[in-house]
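Pasting a structure here, questions to come.
Just one protein chain is left out here, and the rest sit where they should.
Right after this comes subunit A.
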Amino acid sequence: MSRLLPLLGFVLLATLLGFGIWWNSAHDPTAVPSPLINKPAPAYALPKLDDPAQTVTKEAMLGKPYLVNVFASWCFACGEEHPVLMAETQGLGIPVVGYDYKDDPNDAKAWLAKHGNPYSLVIADESGHTAIDFGVYGAPETFLIDGKGVIRYKRIGPLTPDVIAQQLKPAIAALQKEAP
């Protein structure tokens, strides 16, 4: 028995290592859970990208659910996400607000002109200060905000057709069911 102990110890360690590898490949180790889910979205007042004189506020957006998609022209993963948005936003049934994060407005406009604009509205957060209130730490990130201004779902990283079908659309359907 005592001869088998080291082997047993090795098997235990190997199992632990295997579990660690499996865990890290099954989960995104860089994903930080948002504590803002089911909490009111922070108050914001941000200029429109194409008309900075106009400001969009949280209050003005109350009443119906909408999606906020954080993107930037400098963000590589946003380029990967973009064709998915172009194809899918029409089918979501709610407005999608583009949130241009820490970006030069001219770069963002050129980027949207080149790749297409899937957003019903684009707001610009050039300094990134409001994004801190939203708990944004990268792009792309996507928030689903309900008619009462509460964050109901958050996606960190690009939206993919699978994520939209399996997570986002059910979340939107649940919102529309509870709405009067």
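Annotations for the structure displayed:
Keep in mind that, in the parts below, contacts are C-beta pairs under 8 Å (C-beta built on N, C-alpha and C of every residue); 3 or more make two chains touch, one makes a residue touch a chain; residues count from 1.
Please note the rule applied: contacts and distances are computed from a predicted model.
Hidden from the displayed complex is a chain whose UniProt protein name, among "N-acetylglucosamine transport system permease protein", "ATP-binding cassette domain-containing protein", "Amino acid/amide ABC transporter membrane protein 2, HAAT family" or "Cytochrome c-type biogenesis protein", is "Cytochrome c-type biogenesis protein". Among A:Tyr66, A:Tyr119 or A:Phe134, only A:Phe134 touches the chain left out of the display.
The hidden chain makes contact, of the residues A:Leu36, A:Val56, A:Leu121 or A:Val150, with A:Leu36. Residue positions on subunit A in contact with the hidden chain: 2-3, 6, 29-30, 32-36, 102, 127-129, 132-135, 137-138, in rising order.
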